[in-house]
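Structure provided below as structure tokens; questions to follow.
With one protein chain held back, the other chains of the complex are shown just where they sit.
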Amino acid sequence: MDFNGSHILSIDQFDRSDIETLFSVAEKLEPYSLRKKVTRVLEGAILGNMFFEPSTRTRISFGAAFNLLGGAVRETTEIGSSSLVKGESLRDTAQVLSGYSDIVVMRHFEDGSVEDFSKASRVPVINGGDGSNEHPTQALLDLYTIEKELKINKKTIDGLRIALVGDLKFGRAVHSLSKVLSLYSNVTINLISPEELKLPPSYLSQLKKSGVVVNESENLEEGITGVDIVYMTRIQEERFKNKSDAIKYKGLLSLNKEIYTENCEPNTVIMHPLPRDSRQEANEIDSDLMENPNLAIFRQADNGVVIRMALFALVLGVVDKIEDTSRDISWHTSKRH
Amino acid sequence: MDFNGSHILSIDQFDRSDIETLFSVAEKLEPYSLRKKVTRVLEGAILGNMFFEPSTRTRISFGAAFNLLGGAVRETTEIGSSSLVKGESLRDTAQVLSGYSDIVVMRHFEDGSVEDFSKASRVPVINGGDGSNEHPTQALLDLYTIEKELKINKKTIDGLRIALVGDLKFGRAVHSLSKVLSLYSNVTINLISPEELKLPPSYLSQLKKSGVVVNESENLEEGITGVDIVYMTRIQEERFKNKSDAIKYKGLLSLNKEIYTENCEPNTVIMHPLPRDSRQEANEIDSDLMENPNLAIFRQADNGVVIRMALFALVLGVVDKIEDTSRDISWHTSKRH
Partner (left out) sequence: MDFNGSHILSIDQFDRSDIETLFSVAEKLEPYSLRKKVTRVLEGAILGNMFFEPSTRTRISFGAAFNLLGGAVRETTEIGSSSLVKGESLRDTAQVLSGYSDIVVMRHFEDGSVEDFSKASRVPVINGGDGSNEHPTQALLDLYTIEKELKINKKTIDGLRIALVGDLKFGRAVHSLSKVLSLYSNVTINLISPEELKLPPSYLSQLKKSGVVVNESENLEEGITGVDIVYMTRIQEERFKNKSDAIKYKGLLSLNKEIYTENCEPNTVIMHPLPRDSRQEANEIDSDLMENPNLAIFRQADNGVVIRMALFALVLGVVDKIEDTSRDISWHTSKRH
């Protein structure tokens, strides 16, 4: 893929070399996301951060990423946009809004809406999540986290053994992650979920077709044995037709210190796309794991910023210019990390 | 008018020489709005973008314009402002908020509220629309678009023949545009609307008094024959006491390729203040006109940014300093326009 000026709409756009390109730029940008250095490479550029569905953390992660490159952010969180109510087409909205910025991030509650928007947009559009369809930056930050965490133990994604746990039916993060993992060789995925929340057949067959070894199970202890990564998820209550149906699955698959210690290897990494449900009845990852150094869930969220910075830099074609305006940071940052 | 430090509250403040001044600054600023160059002339300045009525596009257009001059934007979209609920006067709000910024843009649902606010404000205030009263930057960007589009065919606003079509009773954009057109000589305006949605008498008599030739009609084909500009509008459903009354006017005046081709000149420009209602029952401008190069509706929206930049630069007195911090853009912009 030529990132320059491209829309980033789906994880399907990425092949292995695209991912390698992205990750190498992300690595280069870490001193900036870690607040060791400042760059102003996008000073004067504007991000249109268009959130037609609420998502505080994704919105702020994209906005912060753009600010860290020196750019300005204009945004909306107005859901019942008055213009749409007045009969405006999404393409008209795209034509107009794309005139106000150099790049657009869009989140929308409707499947396919971001792609539709991108067709009329005069600037590159990054998909920040469209309904239950795509959320490509989540998959990319998950994969980047996996690679970084494995590297500590001198492992690679080729050869990865990972357990995906929880609501595999409705979990958009898990769907995209399974897609992108199929680009790697010698991968084993343990799918652990209640019978009713299994990974949909289309994703399953894609995995098998691409040579991934897949094991399905309802048993957490069995499924997490011998894996490099345990990827926990939340029961996606809001996607159930009957909310009361969701309740019976909550708490069925909870990871705590005892289960982890008895079944995992010493360096097994724990991930979660967040937010995690910490209420007693769900408690996907128990608080007794908070001090475990393999709990990577907040590093994962941090990686979202640097992955989004890398995407902006690639799509706007400024990777080679980042150093030009680079300088050391001048304020107090000792509390960070 | 001396723009320096002035409030911009009404289109009535502008005479022809003011408009010429504004448009010449706008032209000078086009390389910046078109992302060919960057200026940081307002770096350190703050715009208070106060929207007490939702309007995503106008809000972002003003904010982007300020960012493009290098300034920062603080804004609110909180409508039921808690302070007003607690009995605070608009003048107190103005005193306080004007202490937080160098210039304020304000939109409010109540007629006259922005002028009231400006009386207590300690910084210049630009009216971003107050109820059905004024929205001066819309009229200015419309006029700027007319001038630019005519210039391509070596025509000027003096001598203009324009058709204003649709809801001329409630359409605020049309009211302000008619006012400002009366500053020019040898103008002919064809007013095309259902009988019940005619231009209010006060605007009509002002037009006639200033020498504009006015023709009223209910017939679209007749009205658009021989004009330089067709200015379409939306039925302002939300301003009707009875919404069901609005429905019967929808779709009465729709422009499509066939009607355009049979009645217009080859270079007749199509404008619309947007949003346009693209639903089947209204369809003010048919999608079969989307590829027509004379469809200027998105250029019109783009012109909003540069007109607002020009206003900011004039009111804050930095026109002569724009070049001082000017530099070429360093990111990828090939997709634009």
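Labels A and B are assigned to the chains in the order they are written; within every chain, residues are numbered from 1.
In this text, a residue touches a chain if its C-beta (ideal position, glycine included) is under 8 Å from a C-beta of that chain, and two chains touch if they have at least 3 such contacts.
Source: prediction; values computed, not measured.
Considering A:Gly48, A:Gly70 or A:Gly99, the position touching the chain not shown turns out to be A:Gly70 (whole complex). The hidden chain makes contact, of the residues B:Ser89, B:Thr156, B:Asn215 or B:Asn267, with B:Ser89. When the omitted chain is restored, the residue from A:Arg35, A:Lys155 or A:Lys257 that touches it is A:Arg35. Within subunit B, the residues in touch with the undisplayed chain are 4-5, 41-46, 48, 72, 74, 76-78, 81-83, 86-89, 92-93, 95-97, 99-102, 122-124, 315-318, 321.
Residue-level contact of subunit A with the missing chain is found at 35, 38-40, 54-57, 59-61, 63-64, 67-68, 70, 72-73, 77, 234, 237-238, 274-279, 282, 298, 301-302, 305, 329-337.
One rule holds in what follows: only the chains that are shown with their structure count from here on.
A separation of 40 Å divides the Cα centre of subunit A from that of subunit B.
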